[in-house]
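Note sheet for the following structure.
Let's look at chain A:
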Amino acid sequence: MVPLSWYLGLSAMLFTIGAVGVFIKRNAITIFLCIELMLNAVNLTLVSLSGFFGDVGGQLFVFIVMTVAAAEAAVGLAIIISIFRNRESLNVDEVDTLKL
Partner candidate 1 sequence: MESLRINYHAILPETITASVAVLIMMIDAMARKIERRVAGTVSLLGLIAAAVAVASLWGRPVETYFKGMIITDDFRLFFAMIFLIVTFLTVLISLRWVEDESLPTGEYFALLMFATTGMLFMSAANDLVMIFLGLEITSISTYVLCGYRRRDLRSNESAMKYFILGSFSTAFLLYGIAFVYGATFNPAANPVATTNLQLIRERIAAPGQLFSGPMLLAGAAMMIVGFGFKIASAPFHVWSPDVYEGAPTPVTAFLSTGSKAAAFSSFSRVFILTFAAMPFALSTGAAHTLQSAVTDTLVVMAILTMTIGNLVAIVQSNIKRMLAYSSIAHAGYALIGIVAGDWRAVAFYLLSYVLINIGAFGVIELIARRGDKRVEITDYAGIGFQSLGLSSALSLFLLSLAGIPLTGGFVAKLLVFKSAWAGGFHVLVVIAVINSAISWYYYLRVIVAMFFAEAATGFKAPAVARSMAAAIVLALLGTLYLGILPGRVLDTLESARDQMTQTRK
Partner candidate 2 sequence: MDEYLLTIIILLPLAGAIALLLIGRGDKSNENVLKWTALLFSLATFLVSLALPIGFSKGAGLQFETNVEWINAFNLGVRYHVAIDGLSLWLVILTTLLVPLALLSSWNSIHKRLREFLVAMLALETGMLGVFVAMDMFLFYLFWEVMLVPMYFLIGVWGGERRIYAAVKFVIYTVVGSLLMLAGIIALYYLHGSATLNFTFDIATITNDVRTHALVLDPETQSWLFWAFALAFLIKVPLFPFHTWLPDAHVEAPTAGSVLLAGVLLKMGTYGLMRFNLPIFPDAAHQWAVLISSLAVVGIIYGALVAMVQPDLKKLVAYSSVSHLGFVVLGIFSFTDQGMQGALYQMLNHGVSSGALFLIVGMIYDRRHTRLIAEFGGLANVMPVFSTFFMIVTLSSIALPLLNGFVGEFLILIGTFTSTLLPHAKLFASLAALGMILSAVYMLWMYQRVIFGEVRNTSNLNLADLNFREKLVLAPIAVLVLVMGVYPSLFLSRTDQTIQSIKARLGGQASLPASSGSITSQAGLPAPPGQP
C-alpha cells in the first residue's frame, strides 16, 4: 500500500508550491490560482487522513472547504475585476500606493 506519509508529503509539496507561487507571481489571477492550489493541498491532506483513519469527518471538512473556496473565488474574482476596471492591470506590483 501507499503509506499515508506519501500523501501527506505530496500535499506538503503542493502546499509549498502554492505558497511560493503566491509571492513570486505578479498576476493577481495567478496568485489566486496558487491560493486555490494551497487549499487543494490541504484538501488532499484531509482526504487522505480521513481515508486512512476511516473517519468521515475529514471528507466533510473538504466538502465545506470546497464551498468556501467557491465563495472565495466569487468574491476574489469580483475584487480582481473591480481593481482591473480602475487600473487596467492585474499586476499586483503596481498596486502599492498604500505603504510604509
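As a convention for this text, a residue touches a chain if its C-beta (ideal position, glycine included) is under 8 Å from a C-beta of that chain, and two chains touch if they have at least 3 such contacts; residues count from 1.
How were these picked? Simply put, all candidates are chains of the complex that A comes from, given by their letters.
Treat the numbers as computed from the prediction; the structure is a model and nothing was measured.
Asks: Only one of 1 or 2 touches chain A in this complex; which?
Replies: Of the listed options 1 or 2, chain A touches just 1.
Asks: Which residues, counting only chain A, touch candidate 1 once they are in their complex?
Replies: 8, 15, 18-19, 22, 28, 31-32, 35, 38-39, 41-42, 45-46, 49-50, 53-55, 57-58, 60-61, 64-65, 68, 71-72, 75-76, 78-80, 82-83, 85-87, 92, 95-99
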